[in-house]
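The complex appears here without one of its protein chains, the remainder shown in place.
Labels run A and B following the written order; every chain starts at residue 1.
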Amino acid sequence: MFLRSLRTAAAAASLAVLLMGSASAQTLEIATDASPSGLDPHLATAFATILINGNIYEGLTAIDTDLRTVPALATEWTVTDEGKTYTFKLRPNVAFHNGKVMTSADVAASVRRVVNPQTGSPLASRFVVIDTVETPDAGTVVLRLKEPAAPLLSQLASLAVLPAEPGVDLGRQTVGTGPFRLTQWVPDTFLMLEKHAAYWEAGLPKLGALKFNIVPDATARQVGLAGGTYHLIPVVEPAIAQTLQGRPGVQVQNTQDLAYTLIGINTTKPPFDNPAVREAINTAVDRSQIVQAVLFGRGEPGGPLSPGLKDWAVPTSEFPCYRPDAAKARQLLQGAGVTLPLKVTMNVIGSLPLAVESSQVVQAQMNQAGFEVTLNVQEQGRFIQDWRASNFEVFASLNGGGVDPDDYLYRTFRTGGSTNVFKYSDPQLDALLDRARSTADMGQRQALYRQAQQALACRGPIAHLTYSTLFAAHRQNVEGFTVMPTRSTRSLRSASLR
Amino acid sequence: MLRLILDRAVDLLVVLFGVSVVAFLMIRLIPGDAVQIMLGANAAVTEEAMAALRARLGLDQPMIVQYLSWIGGVLRGDLGTSIWTGKPVLEEILDRIGVTAELLVLSLGFAVILAVPAGSLMAYVRGGAADQIVRVITIAGVTMPGFWLGTLLIYGFYAWAPAWPAVGWVPIGQDPAGHFQRMLLPTLALGLPILASLSRIVRSAMLDALGQDYVRTARAKGVPERTVVLRHALRNALIPFVTAVGITAGYLFGGTIVVEQVFALPGLGRLVIGAIAERNYPLIQATILLVTTGFVVINFVVDLLYLVIDPRTRGGG
Partner (left out) sequence: MRLPRSPLLWIGLVLVLVQVGVAVAAPWIAPYDPLQQTILARMRPPGAPYWFGTDNFGRDVLSRVLHGYRSSLAVSAASVMGALLVGGSLGVIAAYYRGWTDRIVMRVMDVLFAFPIILLAIGIIAVLGPRTGTTAVAIGIVYVPIFARLLRGPALVLAESEFVQAAKVLGVSDVGIMLGHIVPNLASVILVQASLSLSTAILVEASLSFLGIGTQPPTPSLGLMLAESRAFLLISPWPSVFSGAAILLAAFGFNLLGDALRDTLDPRLRGRD
């Protein structure tokens, strides 16, 4: 009995190998909107780059479709010394795309490169807590922390492991351990990723190649998929998803997105330094209308954390200002001593349709509630520059979210946080965030983040608007692709074409 | 005559110099710090890192120094290095110019080949109701925004021939049939308005020619109408037509920017739009310089041809 099932398994395996042999020549045609501006995984963190790099690079850990942290380049780990020492066992026989075998020295060099201020990595703030990196042997890495850091494991998924000496210009070429390797990049046209033959997981990847076609026009992407020119659109706008749903040969998937639309408020510009004025903005906004108008009903209002983070997010029903009330917003403004209407200029990032459309609904809603909003739709470069320099009154944009609350809340709201462009400073909140960061106990962390969310929801520097449903669309013959809240396309490693 | 040609050549150089200055300044006046954008929005980038990058790109030099070193390179055939890919700009442009050139040639060819018979026919039936109707149709063709025509073509083909590869691009060597299938709609989107405007030019040129003395003489002599139209009128009507084609070729580049965007074609238009968004100075400057130089030179040649063909134009400076 045992032997027979073993034989069946072996037969299945050899059959699988045969099938794979036929599939290995296949190229998955992917249509995406934006060209990555650079490919260094430690420097470029835009969606366009992550979409590509997710198939090329890997971290010690990975995030699965249920947002759980799972082993990747590390097979196991132990946490000792009251949460201050992490010991990772590395997966043996992992080969880089240049043929070299990965060792602990490569991992250590990658960590050091990210935290080195000279690298200028936006990921650095996640890992500054690391004090030293030790490599007792080629298959072991020990991270010693300055203080306990609960989110470290999930964040390590974002730290791509590179060879200690990459030997290539990482902005334009790649050398990772992932299932695919970059073989050709024609800017604004396509990126060709071919199968990494020596990938550590046997039998993967199933596809021979991924071709990321850069197709800027949404109509062209949509028709290209419906007509069969493309196999997959990893991120589909809600309106287009609606159009594509039910087309013959097309399948639409969805999940809860971690990215969210927001109104950012500069707390150094009067009267927005007054929490009551910020509460007035929150009260003026009717989030469910935005869901209807912009997201075609496919999404939900959200607070400081995505409803997708089920373990952490406080339900929005607990935030009093989330009941839209124009009259009350007006009262709040008057109570703050503001003469009505309050003139506001809202910078809008022009390259993101979700932000542009949301800002128009918000403008109409705020104008009903004592504001007089002028939209200033900006070209991306200009928007980013004003954003960095805190040169705005309020802005409308779209942000990507992380899987651990610390990642987003700390850098955004902590006094002096790396993306706290609002110049927000609240000592009580700082204390909460510091404590939550160094607490390992899940229950305690949940309680602390609950308080933080309640402090931020109505009177913080961001009016969080909506978390959309994230759509992906593909031809029905694409198997094994799963759309993920993090927008990661990691599942492509096990995808195939029928 | 020689003096005139020399004069024109000096003018050409002056214009090219002006174009290079405008191309150089335009991109530097765009607000938004290139270095900032290159290093990314989230980066906790230090002032030192920004200064280092600025120095590497030569952006810390005075404008005049930057211009002189750039134009010096251009004259030596070095258009600079693309900021993002590190490849020579010339190489990047050569990679992309084929697509745009092919699109221009196809759509212009399509328009030119059809414009002559269409325009002649329009001139021939002049005055009747048919003339008015055709005229309305051609005006409507000229006044159709390119991106709208492109969108309608995409949807139209999707409705009638869903399997037709309407968007994207494949190299001709890889899949010749697929290549031209994908070029069909962009060619139509770009070529139809040109066809409309060129055929109107042929029509009026033909009418002018048909009214000339030698045509009337030929008719009076009993030369068959077909021969009158084809031999005598058409040949003379071609002069303004050729001029119009020369100018149109330059204008078409603007159209390709939009059409390449709609149909996801990897041409120069996409290159320059992307380069502006990324503040890729060397690439933008070089592309603009190249396109405008091409336009200026084409029109210079057309001017010279005019001098040779038509002595009347020799008067005006």
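Keep this in mind: a contact is a pair of C-beta atoms (placed from the backbone, for glycine too) under 8 Å apart; a residue touches a chain by one contact, two chains touch by 3 or more.
The structure displayed is predicted, hence computed values, not measured ones.
Set against the missing chain, the residues B:Leu153, B:Val272 or B:Ala286 yield one that touches it, B:Val272. One of A:Val79, A:Ala138, A:Ala239 or A:Ala276 touches the chain omitted from the figure, and that residue is A:Ala239.
Among B:Leu106, B:Ile201, B:Val215 or B:Leu265, the one in contact with the hidden chain is B:Ile201.
Although one chain is not displayed, its contacts with chain B can still be listed: residues 11, 14-15, 18-19, 22, 26-27, 29-31, 132, 135-136, 139-140, 142-148, 151, 155, 197, 200-201, 204-205, 207-208, 240, 244, 250-251, 253-255, 257-258, 261, 272-273, 276, 288, 291-293, 295-296, 316-317.
The missing chain lies against chain A, touching residues 218-219, 237, 239-240, 242-243, 289, 292-293, 350-351, 353, 356-357, 360-361, 363-364, 375-379, 382.
Note that in this section only the chains that are shown with their structure count from here on.
Separation between the centroids of chain A and chain B, computed from CA atoms only, is 41 Å. Residues of chain B that touch chain A in their complex: 30-33, 36-46, 49, 84-86, 92, 95, 151, 154-155, 158, 162-169, 261-264, 266, 270-271, 274, 277-279.
Residue ranges on chain A touching chain B, taken from their complex, read 31, 35, 37-38, 43-46, 117-118, 120-122, 124-125, 169, 171-172, 185-190, 213-217, 219-221, 223-224, 226-230, 351, 379-382, 384-385, 387-388, 418-419.
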